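The complex appears here without one of its protein chains, the remainder shown in place.
Chain IDs A, B and C follow the sequence of writing; residue 1 opens each chain.
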Amino acid sequence: MSYIYKRKAQYHETDQMAVIHHSNYFRWLEEARVEFLKDLGTPYKEFEAKGIISPIVDVSAKYIKPITFEDTAYIYMDITKYNGVKLSIEYHITNQNDELCVVATTTSCFVKDNQVCSLKRVEKEFDEKFRKYIENEQGNSFKK
Amino acid sequence: MSYIYKRKAQYHETDQMAVIHHSNYFRWLEEARVEFLKDLGTPYKEFEAKGIISPIVDVSAKYIKPITFEDTAYIYMDITKYNGVKLSIEYHITNQNDELCVVATTTSCFVKDNQVCSLKRVEKEFDEKFRKYIENEQGNSFKK
Amino acid sequence: MSYIYKRKAQYHETDQMAVIHHSNYFRWLEEARVEFLKDLGTPYKEFEAKGIISPIVDVSAKYIKPITFEDTAYIYMDITKYNGVKLSIEYHITNQNDELCVVATTTSCFVKDNQVCSLKRVEKEFDEKFRKYIENEQGNSFKK
Partner (left out) sequence: MSYIYKRKAQYHETDQMAVIHHSNYFRWLEEARVEFLKDLGTPYKEFEAKGIISPIVDVSAKYIKPITFEDTAYIYMDITKYNGVKLSIEYHITNQNDELCVVATTTSCFVKDNQVCSLKRVEKEFDEKFRKYIENEQGNSFKK
């Protein structure tokens, strides 16, 4: 069962096409990810407190329908891959009319002391939380 | 022969990891694309003046090396696909030390009167410029 | 009694000083203003629907205490001046510990058919709502 983040589309995020500028969705995904990680029991702030940062290594997005000022976006997230070293999340963004607007993916890694590392080694507790989440999701197809 | 856009990395584009925030690269790509289109003889401003907008339909990026405040980025661009309806561009971003930092792609379409359209039909002159560019590039592998 | 807008400080809004970049507060103020106007019965979207835009003519901000990632900001707003032609709002931003972080003002005007205009003339109903709000506030000192 996927996690959902709700987000109002803001005026300052529009461009002169009168739609949300495509770059802004990656900011929304980040906001959604922050809440998702909190919900998983692995808050990003605690990563940083432990000296671990989690930079994005790749992203993709497919823009299906524009989102406009004052629309409400619903961002559905699911982990599609986790191996200790990389975490891949898939996002489906719908609007308030339940129309699919954006499909996106992000992959992040984990870095400690300037080196890419495995969470399994540097932060076992968080590693287990990711594994447990995936196990529980097993068999649950993505709902949106 | 690819087109190159030079861009200084700005302080306001950094985040608390002290690197350029990953979402900002899509803004740089847009800036680069605007100059590239001008160079091709098909300026974006003229598209809009003719009632044609060119929304992004998909993007992807692979982040290889972070770019930091005051770095100078070089964005190499080439058209990888053009069929009148969609335009795909590939970007290679290097820093001032000629290190590859980001590889990205964008695909945009053309919209007139709220309908996706073929440039070949609605703006023959621009269509021919894209086709001519690709023809000339034929056989030239991407230089960077 | 002032209107309050609650806002989470986002990672993508930080800079390499590890605080919210000062330019972003003006985006927060805009978000707050949009909700405030809705609450007043004069939603910005309806302004635009009536062909009226409301550009900012001046702003100021005093930054007292930095806001950091995951802080919760509370933006208290009050109308400090309204004469039909210009609307001035004052903002006090506090964090979750009730510490004052930013004090700011914005003044916007009203534009129809590319001309600055008086709301009293072009949109009497909205004009009255602003006047009524101010009248009700009379004697209420700013609470924060």
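Keep this in mind: a residue touches a chain if its C-beta (ideal position, glycine included) is under 8 Å from a C-beta of that chain, and two chains touch if they have at least 3 such contacts.
No experiment lies behind these values; they were computed from the predicted model shown.
S.K.: Quick one: which of B:27, B:65, B:86 or B:120 touches the chain that's been left out?
M.R.: B:27
S.K.: For chain C, which residues touch the unseen chain?
M.R.: Per the touch rule, chain C residues meeting the hidden chain are 17, 19, 22-24, 26-27, 30, 53, 55-63, 66.
S.K.: Write the list of chain A residues that the hidden chain touches.
M.R.: 11-12, 14-18, 21, 23, 69
S.K.: Spell out, residue by residue, where the missing chain touches chain B.
M.R.: 8, 10-12, 27, 30-31, 34, 44-45, 69-70
Going forward, only the chains that are shown with their structure count from here on.
S.K.: Farthest chain from chain C, going by mean C-alpha coordinates, please.
M.R.: Centroid comparison gives B as the farthest chain from chain C.
S.K.: Give me the two chains with the most inter-chain contact pairs.
M.R.: Result: the chain pair A-B has the most contacts.
S.K.: Taking the mean of the CA coordinates per chain, how far is chain A from chain B in Å?
M.R.: The separation of the two C-alpha centroids amounts to 25 Å.
S.K.: What is the distance, in whole Å, between the centres of chain B and chain C, each centre taken as the mean of its C-alpha atoms?
M.R.: The computed centroid separation for chain B versus chain C comes out at 36 Å.
S.K.: Using the touch definition from the top, which residues of chain A touch two or more other chains?
M.R.: 27, 30
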